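Below you will find the structure I want to go over with you.
A single protein chain has been omitted from the complex, and every remaining protein chain is retained in its original position.
We call the chains A and B, going by the order they appear; numbering starts again at 1 in every chain.
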Amino acid sequence: MSLPRRLQETFSPEEVQFIVENQKIKIFPRITTSKRRSGNGSHSSNSDDDMSRWRMLTMDGHELENMIVMKSTEVTLWLALLLKQQSKCNIIIPEWLTVKGLDLMLQYEKRNIQRFSALPWDWLVVSEILFKQAADDFNDPIYELRNRIQDLKEIRQMKVLQGLKNLNESHMQLDNLGLLEINELRPFIVEVMDKLRQIHASVLDTTETEPQDYDDDKDIGMGTSISSNRDTSSSGLPNAMSF
Amino acid sequence: MYCELANKLVVEAKRTEQLNSRNNARTTLPVHNDELVRDILNEVTQLKKNLEFFKEQQDIMSMDGASVDSNVMKCQYFVNLLCLERNKRCLLGYQKLRSDMLDSMAWENNGMDVMGSDLGEENSNLTHQEQEYLKKYSELITDMKSGELTDIDLSGSLTPPREIFIDVRVLKDAGEIQTEYGVFNLIKDSQFFVRQSDVERLIQQGFLQKI
């Protein structure tokens, strides 16, 4: 198989990060981009330095909004990070990623033992990336934020472990859990739930079941996201039973 | 009892599978167990003879019109047939595992000639057919990559890129390479700031290391 086994079971954290980098984030540009075609002339007239003008191009041809110095705009995270690296923008730290915001979440986590606070689905990845690459854009001290993120991660992890005691063969609810959190749990949950389902199915009314299907569809069902690849029955037969 | 050898073979396959699931790095294939496979094949021949014999007996008896205890015949026949099937399944399972591993090896080597000299040691673990298989499979990969899919490096790094330019350290002398940004002379232990896509292949081949 061209794709190594470890990448068939779940996403790698790097892949998760790549997905998250497509999310929008607000920035304060430090540059002004010239408008394409028509806008170009009107803008350049009231600027004396043409070198300060930038024109943004993307390889996939999608339109980027023009940037005006210090006028906040939304761009994808990867682009924001690229601009940030070249000191062409400041990233506006999202509301939840402040001492105040995180404290609120922590309070909620502590008060509600059964639930997860409504952090954005990419909270872990975004916070890690911004701590590393946009440290100077934070108003709060990073170490305080880092501690809180760590606390949140731990308290939520505890809840997850607690919740896994109630695994069953048919469903599982993980509201507000982040992508990275789900991602690291995926192999465990998929594998155990699938076995529970098989055990459960094995004693169901056997008259409706079909004989065991030996079709080796291992290489076809390569769903990384939800289905486990190891068990071909889960991807191949909707009503999979051993007999 | 029939099929005990086949069991042995499957246990061996299981061990191979486990060893390879542990190390994340390269696929390593143990020696093909020619002897055991041959013994099992001999058993299969024997089972086949038995089956033919039972069949003949059946025919003779039914021609005689004697009241045949067909059930008894059937049972002997089935036991032999099942042993035959079991042997077949175990042999195929063993070989399938190995060929799957060969596939992985071919991909790990970018579909380039895996039969090359640095893999000589591994080659000795392969049977002649397996070597042939690996060569053909590698050729298929090369063909596919040079066909309509040339624009995508199918055997490239599977880690999503994070930066366009990266720092690399040279691990082995590799001579001069030419890029859009000029010529680099790759001398051991020197460092460069280069475009990732230019050096990806060299990293995979172990000439460079990303810092």
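The criterion applied here is as follows: a residue touches a chain if its C-beta (ideal position, glycine included) is under 8 Å from a C-beta of that chain, and two chains touch if they have at least 3 such contacts.
Operating definition for what follows: contacts and distances are computed from a predicted model.
One chain of the assembly is not displayed; among "DNA replication complex GINS protein PSF3", "Mitotic checkpoint protein BUB3.2", "Peptidase C13 family-domain-containing protein" or "UBC core domain-containing protein", its UniProt protein name is "DNA replication complex GINS protein PSF3".
Mapped onto subunit A, the footprint of the missing chain covers residues 6, 9-10, 12-14, 17, 128-129, 131-132, 157, 161, 164-165, 167, 169, 180, 183-188, 191-192, 195-196, 198-200, 202-203, 206, 209, 212, 214-218, 230-233, 240-243. By the touch rule set out above, subunit B reaches the unshown chain at residues 1, 3, 7, 10-11, 13-14, 17, 21-22, 58-59, 62, 68, 70-76, 78-79, 82-83, 86, 89-90, 92-93, 96-97.
Convention: only the chains that are shown with their structure count from here on.
Mean C-alpha positions place subunit A and subunit B at a centre distance of 35 Å. The touching residues of subunit B, when paired with subunit A in their complex, are 21, 24, 100, 103-104, 107, 154-155, 158-160, 162. Taken together, the subunit A residues at the contact with subunit B in this complex read 1-7, 12, 14-15, 17-18.
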